[in-house]
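Just passing along the structure, written as structure tokens.
Every protein chain except one is present and positioned as in the full complex.
In order of appearance the chains are A, B and C, and numbering begins at 1 in each one.
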Amino acid sequence: MRDLQTVDLSARVGALTFKNPIMPASGTFSEDLADVFDLDVLGAHVLKTIMHGTRTGNPTPRVCDMQAGMINAIGIPSKGIDYFRDEMLPYWAAFNAPLVVSISAHSVDEFAQLCSEVSLPGVTAIEANISCPNIEADGNAFAMRPDTTHEVVTRLRAATDLPLWAKLTPNTGEPVEVARAAQDAGADALVVANTMLGMSIDIDTRRPRLGNVMGGMSGPAVKPIALRMTYQCARACDIPVIGCGGISTLEDVLEFLIAGASAVQVGTATFQSPTVMARLITELEDWMTSRGLISLDQIINTLEAPNAGVFK
Amino acid sequence: MRDLQTVDLSARVGALTFKNPIMPASGTFSEDLADVFDLDVLGAHVLKTIMHGTRTGNPTPRVCDMQAGMINAIGIPSKGIDYFRDEMLPYWAAFNAPLVVSISAHSVDEFAQLCSEVSLPGVTAIEANISCPNIEADGNAFAMRPDTTHEVVTRLRAATDLPLWAKLTPNTGEPVEVARAAQDAGADALVVANTMLGMSIDIDTRRPRLGNVMGGMSGPAVKPIALRMTYQCARACDIPVIGCGGISTLEDVLEFLIAGASAVQVGTATFQSPTVMARLITELEDWMTSRGLISLDQIINTLEAPNAGVFK
Amino acid sequence: MNHIPTTVSVPVPQGLRPRCAEATCFVRSNTPVNGEYRLLTLDAPEAILDCQPGQFFQLLCPQPDGEHPFLRRPMSIYGYDKAEGRLEFLYKVTGAGTRGLATLRAGDAFNVLGPLGQGFSMQDDWQNLMLVARGVGLATLAPLARMAREKGRKLTAICSARSPELTMSVDLFESYGAEVIIVHDKDGSSTPEALRPLIEARIAKGDVDAFYTCGSSRLLRLLQDLGETHGIPGEIAMEQQMACGLGMCQACVRSFRVGGRVIQRRVCREGPVFPISEAM
Partner (left out) sequence: MNHIPTTVSVPVPQGLRPRCAEATCFVRSNTPVNGEYRLLTLDAPEAILDCQPGQFFQLLCPQPDGEHPFLRRPMSIYGYDKAEGRLEFLYKVTGAGTRGLATLRAGDAFNVLGPLGQGFSMQDDWQNLMLVARGVGLATLAPLARMAREKGRKLTAICSARSPELTMSVDLFESYGAEVIIVHDKDGSSTPEALRPLIEARIAKGDVDAFYTCGSSRLLRLLQDLGETHGIPGEIAMEQQMACGLGMCQACVRSFRVGGRVIQRRVCREGPVFPISEAM
């Protein structure tokens, strides 16, 4: 019997179904990657966060190395909503892969307005970047606290009929409370998580390695943080969680799925190897085949955790 | 003139002066290291956190690997205050290097009582581990919030005349507020920081790699987090900061000093190379000599940060 | 690979010849032994070659392609020779660290820390020794053969494996004059039920003053039971996940039954060798 069944990679995230659970992380993906592989193999396309007006972003240098990862302080350079609607949307709408648009803003009003303005045909879901540590000083973003999260997600919920994802930050001390606040306010899914605030100094010049002094850490070094938060949020919430942080190998993908993620986003790994997402899809399929698994349900949320009860 | 001056490695931490700024991090050091090098070369000795009664610690496995670091869920196995007073203190008091005793407790009362009981002759300073993420579920410790920090440090301050250091956690979303709370409550110095809560899963068994499911990340992967917090706390507070997190090379030591640390603690690096602390002392001296520097004051808090104003 | 300079000398307490040290060794060879096992032979400095059977080293494993072992990996001393400057490990490739070990080639530099822990004892009245080992446990017990010969003891080695081809170190035991009994899963001779009468027969002949074993909890229970019944002491080498290997971190504890109480001991420091009667 088993031989007759084929592996079904499809991933359900609330009401949406993606043909596989692999999608890019916001800010690490653009049309430029189409030079390297066929972007339609991806489960979804997630765009760099856009803001309402045009913005330059942070001073350079905007990136630096660390052991097993990188730190970025790109900021959110943005060409604004008009450019998105007129130039970007038509380009992405031509793909089969569903389009997820990431948005952000400095105030709740602006956020809600942008949310309603990007709710256009061709857009499949909206990812609310309520967590970018570069927008406000010291990493303070809406997602740092349950109350501010609840407030902004409530307003975003009212502003769109599209599926709404809230992207959380690992910089908060209350990840579970923030996740619940997003759920209670009507988010359809959680993206867990954005970058961790860090810093690096050039000892020869005694200057920060980033123009912005501090920046967001990503890559393998932060994977255990994102995995822990994914596990915490998946246990605490009923809405699906999309894992994100340091994913670069098949083992990483499986760790997040086992911890409870319904899908995953891949960021920094694409900078090391632009074809990594396409490879992960193939490797996941091969791995499932070799183990006789036919559905992601046989992997997602299957952690054997005898002592897990002691954690919230 | 310069040739006549010799490098002075001594490090001032409030009223205390250490002969150099290198000391071990709590929990990564014990008398066993005396088999490897002369422990009197160190700036100070910092012991594994003790609690009042006897405790077993967490289930095994207690440690696992990650890229560029490790995760531990040792917990605080403790032989209690009597064993400390009768067995450990006499051993450590025989060294010239000053002794720093790390303590912790589950309640403010117990914490204060232990603090007063360990304030014995032979003890130079007390490090309050108000941040160990394994003690309470999900990493919630006193140092997660300014109010609980203020409360416990106030009580500890009243319980001892010895210099009191507060060891902070990177798991909080309010590191600066917590640091200020510790300072306001009378701490003499801050140790920045303890481990970051993370998790790892064995995909073959689908079990957590740690008996305790989650644990504290340490090593090079977390260095940018600890460095960022050191910088934030050193700018926000008047009391000295002792940097801790991922320090394994001379460059790391210098990064923390430049960011504002008055001294540093070395933990996980000792597991990779037990002689690392002794080497760092020599390398620091050589580096200063080669650059004609004679005092740590020429390094500490010398970050050139044109944009730093935008950060708290 | 991680960068651990070993050229910088560090101050050592007056009069203390380091009991253990970090040292850079050079690979002589690193060859497959049978299916899953490899033998790593190193040129090692004298300073780290005052070893006891049962002690171990903490190996800083190279990073194999795409994997990143960070902590050192504990490995029993399989062979050592101070005069020749030789140190050997017999290892099974199981994960990132041992896959890293498998990449070592002749001439490579390789950082080790040791010797660590407490080795086997061989008390004066333990004249007739019986060793029961399986799989990688043989790596740990093998140096007992030379020790037994040096001390003029009689050694019987029961070597257990999945199938007869997979037994290891038989030649080594025999070269030191040990009697070797091979048992295996294929014919059922390796089960505790089959081993019990075999061992009891030897005990009856007065041929067993002490047991040595390693690893398998089925064997441990069998030997604990036989030991208690017949008043035969013995030692077991145990394993546990480690970080420091020196006794500092308390990662490697296991529970032991001592005088009616259950206590925790560090495998790296109080062990890895413990009395069979106390192991759990």
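Here is the rule we use: contacts are C-beta pairs under 8 Å (C-beta built on N, C-alpha and C of every residue); 3 or more make two chains touch, one makes a residue touch a chain.
This structure is a prediction, so every number in the text was calculated from the model and none was measured.
Asker: For the chain that's not shown, point to the residue among A:G14, A:P77 or A:G122 touching it.
Answerer: A:P77
Asker: I'm checking contacts with the chain that's been left out. Which of A:V7, A:A166 or A:A278 qualifies?
Answerer: Of the candidates A:V7, A:A166 or A:A278, A:A278 is in touch with the missing chain.
Asker: If you put the missing chain back, which residues of chain A would it touch?
Answerer: Contacting residues on chain A, toward the hidden partner: 27-30, 32-41, 48, 56-57, 60-70, 72, 74, 77, 219, 249, 270-275, 278-279, 282-283.
Simple rule for what comes next: only the chains that are shown with their structure count from here on.
Asker: Among all chains, whose Cα centre is located farthest from the one for chain A?
Answerer: C
Asker: Taking every chain's C-alpha mean, which one sits closest to the mean of all protein C-alpha atoms?
Answerer: Chain closest to the assembly's C-alpha mean: B.
Asker: Report the inter-chain centroid distance for chain A and chain B in whole angstrom, where each centroid is the mean of the CA atoms.
Answerer: So the centre of chain A lies 33 Å away from the centre of chain B.
Asker: Averaging over Cα atoms per chain, report the distance between chain B and chain C in Å.
Answerer: Here chain B and chain C have centroids separated by 35 Å.
Asker: Just give me the whole-number Å value for how far the CA centre of chain A lies from that of chain C.
Answerer: 47
Asker: So which bits of chain C are touching at least two other chains?
Answerer: Only 68 qualify.
Asker: Please list all residues of chain A that touch 2 or more other chains.
Answerer: In chain A, residues 68, 220 touch at least two other chains, as defined above.
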